[in-house]
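As you look at this complex, bear in mind that one protein chain is not there, while each of the others sits in place.
A, B and C are the chain letters, set down in written order, and residue numbers restart from 1 in every chain.
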Amino acid sequence: MKSSDHLLTHNGFAFPFNKCPILPLPRFQEGVLQQVHDGGRVSALFAMPQSTASHLLVAVISHDLEGLLAVLATEAAQHFPSLTPACPQVHLFEREIFEQMGIKPRNHPWLKPVRFPQTPGVKRKKNAVGVMDFYRLEGEQIHEVAVGPVHAGVIEPGHFRFQCQGELVHHLEISLGYQHRGIEEHLSGGPWPATLYQMEAAAGDTSIGHTLAYCQNMEALSGVRAPARAQAIRGLALELERLANHIGDLGALAGDVGFLPTATYCGAIRGDLLNMTAVVCGSRLGRGLLLPGGVAFDLDDRLIKTLLSRLKKAQQDVTSAVALLWDSSSVLSRFEGTGRITQAQAEEIGMVGPAVRASGVEQDVRHDHPTGIYQLFQVPMAVLTQGDVHSRAMVRWLEIQRSLAFCQDLLAHLPEGEVLMPLKNLASWHMAISLVEGWRGEICHVACSDAKGKVSRYKIVDPSFHNWFGLALALRGQAISDFPLCNKSFNLSYCGFDL
Amino acid sequence: MKIGIPASLILYLFSLMAAPLVPGIINRVKARFGGRRGQPLLQPYYDLARLIRKGFVYSRTTTALIYWGPLLQLAALGTALTLLPLFPGVPPLLSMPGDYILLFYLLALGRLFTILAAMDTGSAFEGMGANREALFSALAEPALFIILATLVHRSGFLSLSQIFVESSAPLALPGAEVMILMAALYLILLSENARIPVDDPNTHLELTMIHEVMVLDHAGPDLAVIQYGVSLKLWLFMILLCQIVLSVLPNLGVLMPLLWLAALLIITISIGIVESTMARLQMRRVPQLLVAASALALVAYIVSR
Amino acid sequence: MYRILRARQQHGMRTIAFPDQEPVLPERFRGLPEIDAKKCPAECTHCATACPTRAITLNPFAVDLGRCLFCGACERACPEKALVFGRDYRLAVRRREALHWSGAALQHAEALGQELIKLYGRSFKLRQVSAGGCNGCEVDINVLGTNVFDLGRFGIQIVASPRHADGLIVTGPVSENMREALLKTWEAVPSPRLVIAVGACAVSGGAFRDHEQVHNGVAALLPVDLYIPGCPPHPITILDGLLRLLGRRG
Partner (left out) sequence: MLPFFIVLLILLAGSILAMLFVRRTMALWLGFGAAALASLIGLVWSLHGLIGRVHHAVAYAWSLPYASFSFMVDGLAAFFLMVIFLVSFLVAIHAIIYFRPYAGQIRCGLLMFSFNALIAGMALVVTAANGILFLMAWEIMSFAAYFLIVFDDKKAEIRRSGYIYLIATHIGTAFLFALFWLLALKSNGSMAFAGFSAFRTAGLAMQVVAASLAVLGFGAKAGIVPLHVWLPEAHPAAPSPVSALMSAVMIKTGIYGILRIYTLLALPVHWWAYGLIALGVVTGLLGIFFSMMQRDLKRSLAYSSIENIGIILIGIGIGSLGLALRNSTIALLGFAGALLHILNHALFKALLFMSAGMVVQKLHHHDMEKMGGLQKRLPRTGTLFIIAATAVCGLPPLNGFVSEFLIYLAAFSGVASPGPAGIASSLIVIISLSLIGALALATFAKIISIVFLGAPRSPEIESVRESTWAIHLPLMAIALLMFAIGLFPDWILRLILPATVPLTGMTDLETATLLAPFSPVLRGITVTTMLFGFIFVCLYHLRKNMLKKRAYQETETWGCGYLAPTPRMQYTSASFADSFMGSVKKAAGLDEEVDRPTGLFPKGQSFRAMVQDTFITRLYAPFFEFSARLLGFAQKLQHGRLPLYILYITVMLLLLLVWYGGLR
């Protein structure tokens, strides 16, 4: 790493943007490739308008072992040579840049729409959502299966295009964008009164995760630190969110193979976890809990006791419910070997979260780039190597146990003090980067402020943005009837991707 | 060829009425197992009553086959039930040597047109379901006929009514063999009626369903016909199984109706228990299950010689 | 098998007694707001300015519950504690105007007409369409299917195909990208058919109101028969709305 080529920073910190060197394009690209080669991971790559003619390309590379974030920047005008052939993990970022700003990555192998924005002001001709040049396995004998946007269950909209020979899937391509609500675009000039609540709804099942990343950025930009007690409550909420979703996922996985006991019990236990969040803040999804500067609700001893006893109960319940799953050979035969992603694949496409940990990659923001309470309380990382549905389920189960222990520990040792600090004005010309390990994986928010201390560009990278491609790869050569199972084992967000 | 007595007619009408109760009971069992209140016992009837009064929606791609399918299937099932002795000792409405061939070929006719109705929509989902249905039922067919051959072979009679009604000790199979035979028939029952471990009647995922996905485009009264047909088909297979069970039990005379109901109830509950405790098989494992059913039936046949 | 039975024993019967008994809601649950207008100082606009969705209008005071995110910002902002969130979870209404709440009792959702009640009273199947929803409302609809709420006991079910459904349960502000899919789904539902809008987004656009990428709710495209506000609504609020619609709670 040549230090003159980039700026090194930490998770949850802000820095004056002019400290970041603007490199010539080739050096920028070499730098990105070099850093990825040295074990870095592209957490974000985006463009921000600089003037009418040119844009600034900014790359945020996570160095997980060192706990550092490298920021690289360059100027780009109409087009640039695509990095995708050399570094596949940027392929969606480049497509996004093309779609949002019209800067074309030349020789991009799959330059297709990402979100099909329909809004005026975007320099693209109107394109119908989901209608694109899908990969096609030629030949009249192949049939395509087109699933979505309206799925059979209560699921968000997305379009899945399978190239099938009978039951065998040769290729799956995923086309999203149906949930596009323009969150990123509308953040410019903010923060607005509704911004916090849009963050809560960026991915509604990850309200705490996204809002936390947002709050950390706002705090960093305004130079305020949330009090320790608030940090602890945030950690508690984040883990409760993880618990609820992981338990729900295990139940859903059981449901997908028609294994009723675990499916029903986990469904109910998930509700119990959601209700614990509601004990803290009145909302099952943690809406209204997090504020920039702290949290809106404190916990008293009575509530802590309630939570502790409920956690204990949930622990017993979930242990017995999930044990049934691992005891049932009919379930295991469905899980094992299904939807494999190798470690090499996972690293190549830059996957994150439990999905990558199931493929043998040690990576967890709570461990690698800890902020807030995670600097004080450790959560052991859960890593498995098979990369199949079974591993992804098992990683969740390990994380459930560790999060349960963490929450109980935390509640027993809650720091004293205030829970909310007033926020100051945002520093001008600063950039802040915030990573949070949401239950799906790394959430990356990058905030840039302009001269007036308003947000000039806000970039959100949901873990799903990295992982959808993994799901598509996992399906190659699989039976199409196993798709729902594979899909659930990833359980990715559509709205978090579409924003 | 014999025409049945009023008792047969009453039983026939009773079957037509009672069939939707079976999925209702299965759901109650599953609810008990799952720890929930669950759907009302009569929910299948409520559903039928609602569907029959709803409007129609048809795809522009489809032809008349989309509603011919369900109608033919129901007519086939309605006819098939007249050939089946519904109660021990009471002959069916119609009977003749080889009636079981006609019975299962009528069902096959219904199946062909159900498949065509599904394929009529030109949707890959329905295609998938139709394909699975065609394959699995093709594999179930030999097993079913081996079971029938075993019955014929043991009893020496050529019609269902003779096998189950006229012979005094119908099968006279020793315990083990009849158990094997019932196991085979039970597997076929689960597979032909789209139950776990072959299909999951509760799943809502287009890509894994078999029966449900074939009727994705049927609405209103057409769907009512299909759902009623589904319960009739389940009833039909349960009666067949029940007859085999009762044929090895002693005749209890006046208590026979109770025994009959108990047997039906036990079969129903057992389906609910299987669904509450087992996971679904992977799609490519289902053929193995069906071949296993054939093998079981064959063992019963060979052992019974 | 033995383990399964033991687990069953341990987990017990989970279905809540609602609607026969009132539900147990968390202490901090934010339901229908309560206003004590007498406490309001003249010219005070704190609550209206704090509201992220501008749901509050003053002079006369009114809250558009359809826009309200139940975030509690107004409650925090009110210096006099004149506006507090109550614990009344019954929020579903049949007409959009009924959500313009000005302190009086809410006009709870009325049951469907006699004919439709006869048709759907004991059997009601819905097709869910997430039209730009954030998976918050979806989560709380999904939860209705668990054995805690056990939607099935009322004869209500979420079905796989719109052809099998009697209505749509729509979440999200209806993004432009979902508009046609929503309409196609609607076309596929055999009549008579209903539309249920769940969540602030589906009712009014919620936090995304006036984004050019969204349509500010379902009503812009389809006739809505039941509005269930909240962000997201508590499952019990949704259940209450559905049961009222079917005339099973009055």
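Definition applied: a contact is a pair of C-beta atoms (placed from the backbone, for glycine too) under 8 Å apart; a residue touches a chain by one contact, two chains touch by 3 or more.
Please read all numbers here as calculations on a predicted model, not as lab measurements.
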{"item": "Among shown chains, those touching the left-out chain", "value": "A, B, C"}
{"item": "Of C:88, C:110, C:180 or C:212, the residue in touch with the unshown chain", "value": "C:180"}
{"item": "Among C:15, C:53 or C:161, residue touching the chain not depicted", "value": "C:161"}
{"item": "Residue in contact with the excluded chain [from B:10, B:25, B:49 or B:102]", "value": "B:102"}
{"item": "Contact with the hidden chain (one of B:119, B:196 or B:300)", "value": "B:119"}
{"item": "Residues belonging to chain C that touch the chain removed from view", "value": "129, 161-163, 180-182, 184-185, 187-188, 190-192"}
{"item": "Chain A residues that touch the omitted chain in the full complex", "value": "84, 88, 91, 109-110, 128-131, 135, 137-151, 157, 159, 163-168, 170-171, 348-349, 469, 473, 476-477"}
{"item": "Interface with the undisplayed chain - residues on chain B", "value": "1, 54-63, 65, 67, 71-72, 74-76, 78-79, 82-83, 94-99, 101-102, 105-106, 108-109, 111-112, 115-116, 119-125, 127-128, 130-132, 134-135, 137-139, 141-142, 144-146, 148-149, 152-153, 155-158, 206, 216-217, 220-222, 225, 287, 294, 301, 305"}
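The rule is simple: only the chains that are shown with their structure count from here on.
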{"item": "Inter-chain pair with the most contacting C-beta pairs", "value": "A-C"}
{"item": "Distance between the centres, which are taken as Cα means, of chain C and chain B, whole angstrom", "value": "41"}
{"item": "Gap in Å, rounded to a whole number, between the CA centres of chain C and chain A", "value": "27"}
{"item": "CA centroid of chain A to CA centroid of chain B, Å", "value": "47"}
{"item": "Per-residue overlap in chain B, given as positions that touch at least 2 other chains", "value": "33-36, 204-206, 276-277"}
{"item": "Of all residues in chain C, the ones touching two or more other chains", "value": "4, 8, 11, 14, 147, 158, 160-161"}
{"item": "Contact footprint of chain C on chain B as seen in their complex", "value": "27, 31, 33-40, 43, 46-47, 49-50, 53-57, 204-206, 209, 212-213, 215-220, 223, 276-277"}
{"item": "Residue numbers on chain C that touch chain A, as the complex places them", "value": "3-4, 6-8, 10-11, 14, 26-30, 50-53, 69-73, 76, 85, 127-143, 145-148, 158, 160-162, 172-173, 175-178, 180-182, 184-185, 201, 206-209, 211-214, 231-232, 234"}
{"item": "Interface residues, chain A side, partner chain C - complex", "value": "115-120, 128-129, 149-150, 152-157, 177-183, 186, 192-198, 200-205, 207, 261, 264-265, 267-268, 270-271, 274-275, 278-285, 287-288, 296-297, 316-317, 320-321, 323-324, 327, 493-495, 498"}
